[in-house]
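In what follows, a single structure is set out as structure tokens and then discussed.
All protein chains but one are shown in place.
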Amino acid sequence: MRLARTALLGAVALGLGIAVSGVVPAMAENGPGVTDTEIKIGHIGPYSGPASAYGTIGKTIGAYFDKVNAEGGINGRKINFISYDDGYSPPKTVEQARKLVESDEVLLIFQSLGTATNTAIQKYMNAKKVPQLFVATGATKWGMPEKYHWTMGWQPNYQSEGRIYAAYILQNYPDAKIGVLYQNDDYGKDLLGGLKEGLGDKTGMIVAEAPYETSDPTIDSQIVNLKASGADLVIDIATPKFAAQAIRKIGETGWNPVQIVNNVSQSVGGVLKPAGFENAKGVLSTGYLKDPTDPNWKDDQSFKDWSAFMDEYYPDGDRSSSFTVYGYSVAQTLEQVLRQAGDDLSRENVMAQAANLKDFVMPMALPGIVVNTSPTDYFPIQQMQMMRFNGERWEMFGPVIEGSGGN
Amino acid sequence: MELFIHQVLAGLATGGIYACIALAIVMIYQAIHHLNLAQGEMAMFSTFVAWQLIEWGMPYWAAFVLTLVLSFAAGVAIERIVFRPLHNAPVLSHIVVFIALFSIFNSAAGFIWDFTIKSFPSPFGSQPLFEGAPVSAHDTGMFGVTFVLLILLFLFFRFTRVGLAMRAAAVNPESARLVGIRVGWMVALGWGMAAAIGAVAGMLIAPVVFLEPNMMLSILLYGFAGAVVGGLTSPAGAVVGGFIVGVVENLAGSFIPYIGQELKLTIALALIVAVLMVRPSGLFGSRLVSRV
Partner (left out) sequence: MPSTLAARFKSLRQIPAKPREVPLSWSRIALIAGLVLAVTLPFVVKNFVIFQLTMVLIYAIAILGLNMLTGFNGQFSLGHSAFYAIGAYTTAILMEIYGFDFYLTIPVAALICFAFGFLFGLPALRLEAIYLALATFALAAATPQILKSTPLSPWTGGVQGIYVLKPDPPFGLPVNSDQWLYFLTLGIGLVLAVIARNLIDSRSGRAIIAIRDNPIAARAMGVDIALYKTLVFGVSALYAGIAGSLSAVVVQFVAPDSFTFVLAIALFVGLVIGGVGSIPGAVIGGLFLVFVPNFAEEISKGLAGAVYGAILILVIYAMPSGAAGLVRMLVAKLAGRSR
């Protein structure tokens, strides 16, 4: 049944692709970068420059495909994973994307990282009809199939995360005075936007907004302002370093607001431990992946598999970094797409399969969280679950929440 | 009013960070008349070394001292190995080598120790100085160490033979050589001292901002700002300059409506340019007299 539907969808997508492009379907069987023994996958990430911390994701994905290849590849084809450095600079991303598409002739570009960098290549990729698959950013604009058929996000978008917090606050703390610490860029503004949207006509609950720049050495001044505003609930829309600073500062000054920290910074080893468990106790967040440093999972089979993978294929990898789990899971999602595509590895069919993931379970996702896409739904992961840090580990509570896709 | 006072206090605390690194910047400027763009990354690398030593079980103060020694040696070695062969190269080429060192230290630290933030212990504890204060015991300890360093440097340059020789070598290498000072080694010594002071700064800053390879990226810029406001020729000026930048930045962020929060850094930098317009050598710097 599913196979039939898949084939049908593939055929429809293929037909559309041909109708739009008007090319002879000579390449329909296999897209560029595909031979009987190999599939070329392109990737762009920051291995140098100020964002080089994210380089871990690309390295994890590379290691994961090494594992796939060692275990026989996908339908007999080995993955040739070509990863380039763009230093997080949009002009360089354009150069590397063109190199991948025009010179290396990859089947698709996977997990290119960053919002500005992906925006820079989005029109090019769509004009060339090359899948820009599972981009590594939570901006909302990656799920617009009607406008950008060839671009798809992966992680839950920041806006729906903001809406989840809003719903939680309205339900549990209807009289809260909210103070928001946020990073002054697209990510911070998207999440804050989602929060405000979710609060609806209660936006007045937000009594203070304190933006910070990534160039700020500390956020002490912002915390002083938030405290002075009389807020009793603080949301940290901040990357790990700043979230850890905020949690610690708030704890140390003896101020005791309800604190929500965004998903980006929920790592136990990478944020809460440096911030101090005593300060982090009671902090709320939402999750969709298992945190490798969370003792909840130490006897979990999927964690053991991940751990074995790290030992064998990425021994230098940072086990306390959530990026390794992220890279592992997103690579598994692509693996699933390629397996579903079978022997029809045209770009059209790969895109059609990416838009046809049904209840796909990523082992390192939180229990109950599944990947679903359709030709009109380009948001693979939309579910998250609220959780509370008990001073030692995260405790999930409440239902798995379905965030709505786009706007 | 309470907000104002708290912002000033928090500004002083952050300013302490800038003061610390500004002092290291001025130190190397005194010795070699260069601004070392890689100074922040060297300090970060030293701090990682200290962290590693502590992880291996060494007591804090032993790691502290050993890191100072290692950093000093590394500073001397960098001068001897990397810069010695270039001593006749144009000054702009030196700046490019600073940039290269910056890139090397940053990349190597990420490679060896990863990018996950690490907490670094403070010898002073991190509890607030008094109930609800935005200044912690560590911040106060940092002031103390900075001032002690300042006094030690003053005594060293004013009263010891080596200190005098270093000054002579920096101010007038030709004449210094004539009176028997080994100018090359004096420069190397300056590098060593700057690296050691940078290490102290790094180990004091890391408990506040967390240790990671990019921790000094923007702090160095603020440190430059502090050093420039105070005057590159005056260690005390650099320290005062660091505090000024910290306080002004906080006040601008809190009290200038609309753009203040977004443009904190820009406002702080505009202030520097304004100060330089009025006093081209900084608030406490001595004016260079150009002589033909």
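Order of writing sets the chain letters: A and B. Residues in each chain are counted from 1.
Quick note on the criterion: contacts are C-beta pairs under 8 Å (C-beta built on N, C-alpha and C of every residue); 3 or more make two chains touch, one makes a residue touch a chain.
On a predicted model such as this, the values are computed, not experimentally measured, just so you know.
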Which of these touches the unseen chain: B:70, B:108 or B:150?
B:108
Mind listing the subunit B residues that contact the chain we can't see here?
33, 35, 82, 85-86, 88-93, 95-97, 99-104, 106-108, 110-111, 170-174, 218, 221, 224-225, 228, 232, 258-259, 262-263, 265-266, 269, 272-273, 276-277, 280-282, 288-292
Can you name the residues of subunit A that touch the chain not displayed here?
47-50, 52, 55, 58-59, 83-85, 87-92, 94-95, 98-99, 101-103, 114-117, 119-120, 123-124, 184-186, 189, 213, 215, 316
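Note that in this section only the chains that are shown with their structure count from here on.
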Which stretch or stretches of subunit B touch subunit A in the complex?
2-3, 6-7, 10-11, 13-14, 17, 103, 106-107, 110, 114-119, 126-128, 131-134, 136, 208-210, 212-214, 217-219, 221-222, 249-250, 253-254, 261-262, 264-265
Subunit A residues within the subunit B interface of the complex:
48, 50, 52-53, 55-56, 184, 210-211, 213-218, 220-225, 228, 240-241, 244-245, 248, 252-255, 267, 269-271, 273-276, 318, 320-321
